[in-house]
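A single structure is presented below for examination.
With one protein chain removed, the remaining protein chains of the complex are shown where they sit.
Up next, chain A:
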């Protein structure tokens, strides 16, 4: 039973949690619009100063942020597309087929998540050097996808498990081949999960730092995460520039999430079978 008091407590709790989550972003925006003189003032500036908007223009002009964002976008979208493409069929196979070593395969997929990226950097570097994948965005996409494919495979497997087998059988009788069923029936039914998996892969590619720092050497192939870190100097760090880049780095990711979030809703299978 909802009482006004419990509603108020609930709202207050939500506000506190939201503030905790959103304050760093707000602080990033405020700092990016703070003059150099005020950056280290005793009483920090709590509101953004619109007159400092030129800081963004300067950042655009003096840094390669647009190029970095473009590279990040290529890596993120590439990681997302490659991961989804590579995960669909194994996820379907793990969900629907019985074969020798199925349990082991599932475990091994999970086990890849136990290895930290940093541990794999050196062997990956050696392999990429031999395969001429060093210093290419394609190589970076491949390295990122190696980490996202197992996760996405498991997520999609879980969703496919929930698709009633009768729907597939109906499709077989209606004339669908196995691949027709996967592409035309199963994937549209698990579309919300597919969208969620895309978000995971996209953000992994967008945020990734260790591989981007190690496997890509050229300035013009730098991703935004590496570009952003390059401002952190031994003696000084232009905080407001870093924050301005931080804002620009965050916005496309937010836009992507807003674009796909409407698909990340449950209930697509409702009504297909009695349940």
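The rule we apply is simple: contacts are C-beta pairs under 8 Å (C-beta built on N, C-alpha and C of every residue); 3 or more make two chains touch, one makes a residue touch a chain; residues count from 1.
In the analysis below, contacts and distances are computed from a predicted model.
When the unshown chain is looked up in UniProt, the name that turns up among "Quinol oxidase subunit 2", "Anti-sigma B factor RsbW", "Carbohydrate ABC transporter ATP-binding protein (CUT1 family)" or "Aspartate carbamoyltransferase" is "Carbohydrate ABC transporter ATP-binding protein (CUT1 family)".
From the options A:167, A:195 or A:210, the residue with contact to the chain not on display is A:167.
Considering A:86, A:121 or A:176, the position touching the chain not shown turns out to be A:176 (whole complex).
Only one of A:189, A:215, A:228 or A:243 touches the absent chain when the whole complex is considered: A:189. Within the entire complex, the positions of chain A that touch the omitted partner chain are 164, 166-167, 169-176, 179-180, 183-185, 188-189, 191, 267-275.
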